[in-house]
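Omission of a single protein chain aside, the complex is shown with its protein chains in their original locations.
By letter and in written order, the chains are A and B; residue numbering begins at 1 in each of them.
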Amino acid sequence: MQLSPENLLKALYETMPDPVLVLDGNRTILAVNGSAIETLGFSAEELIGTGPERLYASAVDAREVGEDLYPLRGSSKPYRRRVDVRRKDGSIFPAEVTNSIIESGGGQPIGLVAIIRDLSAVLQAQKQRLRAETILNTALASISQGFAVYDGEDRLVLCNDAYREIYSISAPAMQVGSSFETIIRYGLERGQFPGAGTTAETRAAWLEQRLARHTNPEGPFVQKVEPGRTLQIEERITGDNYRVGVLTDVSALSEIKSEAERLGVIIEGVAQEVYLVRLSDRRFIYANKSARDNLQYSMDEMRQLEPQMINVDLFPDKLAGKAASIISGKTKTLIADTMLRRKDGTMYPCRVRLELMDTGPDPVVLAFAEDITERLEIERALARKQHEFETLVQNLPDFIVRARPDTTMTYTNAHYARFVGLEPAEMIGRKFLEFIPDHFHEVLEAHLASLSPDNPMKTSEQTMVAESGEQLWYLWTNLMIFEDGEPVELLSVGRDITETREARNRIASQARQLELRNDALEQFGGIVSHDLKAPLRQIRLFADMIAEDVGAGKVDDLETPSGYISDRAKGLERMISSLFEYSQLAYQGINPVTLRLDDPIAAAWSNLTVHVAEADASLFCEADIEIEADRNLLIQFFQNLFANSLKYRDPSRPTEVRLRAEAGENRITITLEDNGIGIDPRNADTVFGVFQRLHPDETLYSGSGIGLALCRQIAESHGGTIVLDSSYRDGARFVATFPTVPL
Amino acid sequence: MLAPETVFHQGPELERAVNRMDFFRLFKSLAGSHGVQFFGVVEIPGETASINLGQAHVLHNFPGSWFEDGANCLAADPVVSYLQQSTAPIVLEVEGNSSAFVGDNCSPRVLVVPLQAASGKRYGLIMSGLERPVAHQQLALIALDAALIFQRYFEVLLSLDSISGLSEREIQIVRWTSEGKTSSEIAIILGLSEHTVNSYIAAVLRKLQVVNRAQMVAAALRSGLIS
Partner (left out) sequence: MVDDDPAEHVLLQRQMKKVDGLSVKLDYVADIGAAVESVGTGDVDMVFLDNRLVPNDDFRQTAPLLRQAGFVGPIGLISSDISDAYFNEFREYGVDFRIGKDEIDGAAIRFIVSEYTRQQLSEACSEDYM
């Protein structure tokens, strides 16, 4: 076949690897090439004579392409569009359709040729390239080192996140395309580089140096950046004049280094002396400042010395022996007290701690030495203090006892031993219960048993009998020391409080006196309002009566009211003088003397001689007992009791008064009985009140009714009592008690 | 013994008062402490009615000769009409012989304190024959004391009218009455006076709102107070 242009075109059309379709002016397919049949899966017959719409995967594409091209117009440019094409089997492939208008000889558009270019492979390749880029970026981003690439014109091509993070201050300036110098200047102005200083000059100098180094890299260098990082930077120039920078954070490394330096400074500066001795030649390789200062050698001098040259008493034999165990590794450390000699020949005591540091080829011994001059002084001072304390304790007026919990003494001071009448040494091992009055044992044991870890200290007051027989009161403070809840030691301090107690008793006694006086005063108030008011009222009413009668001219019977007035006035007078007497007694202190009880009894009886004779009374008395009391008050006491018996006598028989006194422990009991008319038991207590008027006819029993009140007052002012024995039927029986010594 | 100088609302006597005699003593002491001999606590009847001194709750010591039939006081009496019309304490200067509360040869000055019971009933304290004029402050003090005593009087005795529930003593007396005992028999049984027994019965009648013993016993049985 001749190779005519037509034939060439046809051949081209048939051999085109891309599908080609020829359509007429009505958008009907006129012809398809072999590739179209192969690619699209339709046969030529199936395609020819039909429209192209079903070949579009998207109906939108099909419509729009149709609208764009039809009706056909003359056009020099082919119409290209990216579409998805559907094969006969339904599968879809991405394609680019190129439509070219076919014109008739007259220039009229008569059809078009559509070439479909399958883009699957192209798109696939594109996708793979993109993936490779992403992997690279991810890889760069994931490495901890900073990474940056600058092109031949020194513009940033790429950098990873770490790079931006390291230069966090400069980061905003890191735009792709920015020059290295721009980025550096941005950071410099904002303090990214602490090494650049803060003045314009130092920064300019730093920048110049940095740019020079960037232009001609000479291997890695270290740079400090804010905030607080140290970087190692390595820059390289690639074959195509790109600059690749890799930055490694070495902050941690530089810290370790600086810590080691710091430690060295500390060791140099500590007050303790530190030495390093090389075992191989037994020479000092290091001594810290404190050591050098104390020994007065310089470091160079020290290095010339061997340990035994400065040691006074251990070397050579002893230390060698001791050191041997360390050198051999048998013991890890060795502590020894020794004397060291200074350069000037003076010496000082020292406690040395040796430790083998290194078992390698060149082992060293580390020695810490402490100058113990001061410590020894302190210890001596402590011992001195201890001695002083001991002396103090020995001479304290208080008793000091240390004992086991069962009161077995482990220590007593001299004062306590003296009190007991023994040497301190003789007391040790004995229980202090032995030196306490028997009757107090139980109390003390209970007291000690009550001490607990929560409440380990208590005080108790107890009597102590001295070797001389003198009885004294001591306040003991007992402290039980507990360990893990178990009592381990008892510490007791006893103080003589005999005088304090006496003072306290005196105060209590005074308070009691005061109370008695207050009672009296209170009673006095009651009397004034009750007993004195009643007769006054009567006097007033009788006086009114007289006035009325006189006013009415009735003067024949004025005797009755005036008789009452006179009578009540007399009664009032008696009461007032009795009250005076009573109040005087209430406010009077007692003046105790030692006497035989018989004496005031006899005096009282004889004071009543007239009444005694009148009543034909006899006294039977057994009271030959010693008592300490106020004699005058006792006379009054008995006189009032006797008067009471004489007053309320039974007129039908001779009056008998029996008085018996018995001495008990610390107290005397006095019993007085008479054979008179007796007192109703219901009045057992009221008879002792002031003005208790038990008998209405005061003319029969003259008296003011304060006799027994006075008796009670006297008894109580001595710390005694008096009561009516209401069980006694043959008259009245009073029972009084007095302390042998008034409180 | 009452201490006349004592201000009542501070004294224990007020707390102790339990019967009409005690309240008579308290009012008498109040009057006495202001130099007044005659006084009365009266119930104020409705408008234009006269006052009857014989009523159950009246306490007074006016001589019977001052009033008609010994107890009646006309509504026209200026003291009565003041009590009916006012609630403020006052000292009235009564003209001539216009008021029964002014006795012969007595001062025409009458002190009147209207009192109001919590039940709503109105009473009045009348103190007649004041010799001296009464200062404003003194009048206020008298009115205060009168109100305090009256309040207590109301609590202890007058309010019984409106309180339900009988005391143990009252139940005993109702029970004996139901067994046909007379007041004097009950008095002997319980060791009381006939007067006191009757006082209790009168109180029970008021509480149960009945008028005679038969009704009293019936009401007590009905309400289960006795069986």
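Going forward, a residue touches a chain if its C-beta (ideal position, glycine included) is under 8 Å from a C-beta of that chain, and two chains touch if they have at least 3 such contacts.
Bear in mind the structure is a predicted one, so any value in this text is a computation, not a measurement.
The hidden chain makes contact, of the residues A:14, A:406 or A:680, with A:680.
Here one chain is not drawn; of B:86, B:119, B:184 or B:209, the residue touching it is B:184. Taking the complete complex into account, residues 1-2, 12-13, 16, 18-22, 24-25, 28-29, 37-38, 56, 59-61, 63-65, 180, 182-184, 187-188, 190-199, 201-202, 205, 211-214, 216-217 of chain B touch the chain not shown. If you put the missing chain back, the residues of chain A touching it would be 529-530, 533-534, 537-538, 541-542, 545, 560-561, 564, 568, 680, 682, 693-696.
One rule holds in what follows: only the chains that are shown with their structure count from here on.
Centroids built from CA atoms put chain B at 72 Å from chain A.
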